[in-house]
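Heads up, one of the protein chains got dropped from this complex, but the rest are sitting where they should.
We just call them A and B in the order they show up, numbering each chain from 1.
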Amino acid sequence: MKYVIIGNSAAGVNAAEAIRKNDAKGTVTIISDEEFSAYGRPLISYYLEGKVKAENMFYRDDNFYKSRNINAVLNTKAEKIDVKNKTVSANTGKKYAYDKLLIATGSVPFIPQTQGLSNQENVFTFLTYKESRRLKETINKKSKVVIVGAGLIGLKAAEGLFGQVESITVLDLADRVMASVLDKSAGALIQNHIERNDIDFKLGVSVKEVIGQSKVSKIVLSDGSELLCDILIMAVGVRPNVELAKGAGIKINRAIIVDEYLQTSQKDIYAAGDCVESWDCLSNVCKILALWPNASNQGETAGYNMSAGNKQKAPVAFAMNAISFFGLQLISAGIIGQADKDSIFDISSNKLRRLNIVDDKLIGYVLINDQQRAGIYTALINDKTKLSSLEYDIKAKDIGLSVYPKESRTCKIWGKNQ
Amino acid sequence: MKKVYAFENRCLGCGICEVYCKTAHSKSKDVIKANKNENVTSAIVIEEILQPKAISYFALQCRHCADAKCVKACISGAMYKDENGIVRNKEEKCVCCLSCLLVCPFGAVKKSKKGKTVSKCDLCIEVGEPQCVLHCPNDAIKVLDDKEAEALK
Partner (left out) sequence: MSLDFSTPLFEVIRDEKKCIQCKVCVKQCSNKVHSYDEEENLVKADDIKCVNCHRCVLLCPTRALSIKKYSLEFRENANWTGQAINEIYKQADTGGVLLTSMGNPKPFPIYWDKMLLNASQVTNPSIDPLREPMETRVMIGRKPDSLEYDKKGKLITQLPPQLELSAPILFSAMSYGSISRNAHESLARAATELGICYNTGEGGLNRDFYKYGPNTIVQVASGRFGVSREYLNAGAAIEIKIGQGAKPGIGGHLPGRKVDEDVSATRMIPIGSDAISPAPHHDIYSIEDLRQLIYSLKETSGYKKPVFVKIAAVHNAAAIASGVVRAGADAVVVDGFRGGTGAAPLRVRDNVGIPIELALAAIDQRLREEGIRNQASLVIAGSVRNSADIVKAIALGADAVYIGSAALLAIGCHMCHSCSTGKCNWGIATQEPELVKRLNPDIMYKRLVNLVTAWNHEIQELIGGMGINAIDSLRGNRLMLRGVGLNEKELEILGIKHAGE
């Protein structure tokens, strides 16, 4: 059996591991256009900050590929999938034959068309280790950094740069930070906290024009104001990386469409991770859930199905995030909804606990600096547990396993999930 | 594999398991120094259950799930399942993003007090046997393999 995996991040690596568990003999090839062994992608901001050293960036230990007999073809871009002859051709001219193929190409940064933006050398994205390294080498104490996008990536970049540059300004078209993930109250709490650390926000604006000859020196905003800038980071958002799949005639909506076994419309071709549309079990629609846990889970499932036949269904998924900004720890999951008095249970200047309860079920939550046992909330969402069946009102006090009735609690502790 | 099981009908909620968990995961391995000077986080959660007649307790540790969600969720590769099936956390790699805490259905991973890593049960693999079990005054926590646990279910 010949397995080829395109992409060397969470989905790709977990798929390779799963394949090796089922099939010790087949050849496993991972093709990646990045030059590094698999690394923890979310760690790039920690690297920038200096909190994680280069040697700790890697997702698996040094001999991961060797010990599992995985052929890692790095720094190589897969350019075309020949569905008929079952081969993948790379930019190196080499062709890789497959019996089962996994597309785990992830996302690419989305850069909006902006006047004067192209061919500027001090413009960065913030999605790869390579970019993070380039950024780290470029910045100095006098850098004036402008980050476009106050989402997760933009804010993490700001945190990573903090203290290493002269100024950081974060722009966003939305009126609040992390608009796609958080409601107003949580967003405001986080924004206040970050502002206290000397990072400027300009919200409700976009970049109208970028000024500079081969090097950005200034940007003009939609409200007419101008900002001096010598490092520009474009963190508006990401797009699923589906070009390769598209070329192979695989069905695509906003991202690659897969069935419950993570197989694409083409036989023997699977896809997993940020480049696919996942079934969101809470809102009951297919959407892109670009989340690390989701990518690892899907990668593992895809790998399993590729090597053992379609037996394992993709685990249910919904949005979830655990992230920190300047010591403020944020955990959220599910559908967060709009904050109102009825849904906020504890709030103070740096703490928040909000549960979104609909029809006797927990469908989402936001916890800021209050997260010791958040996973139990996640499980309540995941299992669609009826809250009235529980031992106490989850709004009233901190969550614990004691919330479950004795029988199901014992079941859980003794290792059986009911 | 062997793991630690709690017996609700025996647990007194005394907290001795926590004291020895902290000791086992301290630098000094000295019960007084560990608990007094070192800011160690216990990997055991003692939960109170309010029953009609009395308060009951149980001590909970990592279940070392076969399909461990925390391992999947870990962004840095710090959380891993070792060759014995024990879910462990490489502290030097952990960035304390709390993704593991976000997904653990038992709430058995804790943010460490120092805030730089997470704390979870590793069955005291470096010390020998689980110290919570060794020091429990009432046999309320036991190390059992799958068969023994099955028999007691």
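Here is the rule we use: a residue touches a chain if its C-beta (ideal position, glycine included) is under 8 Å from a C-beta of that chain, and two chains touch if they have at least 3 such contacts.
Everything quoted here is computed from the prediction, not taken from an experiment.
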- Query: Which chains here would be touched by the one that got left out?
  - Reply: B
- Pick out which of B:Val19, B:Ala68, B:Leu102 or B:Leu123 touches the chain that's been left out of the picture. B:Val19
- Query: List the subunit B residues touching the unshown chain?
  - Reply: 9-16, 18-20, 31-32, 35-36, 53-56, 135, 137-140
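In the analysis below, only the chains that are shown with their structure count from here on.
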- Message: Rounded to a whole Å, what is the gap between the Cα centroids of subunit A and subunit B?
- Response: 29
- Would you pull the subunit A residues touching subunit B in the complex into a rising list? 14, 40-43, 46, 51-52, 56, 58-60, 292-293, 296-297, 300, 320-324, 327, 329, 331, 333, 371-376, 378-379, 382, 391-392, 399-402, 406, 410, 412-415
- Contact set on subunit B toward subunit A in their complex: 3, 5-6, 8, 45, 47-50, 58, 60, 63, 65, 69, 72-73, 75-77, 92-93, 95-99, 101-111, 115, 149, 153
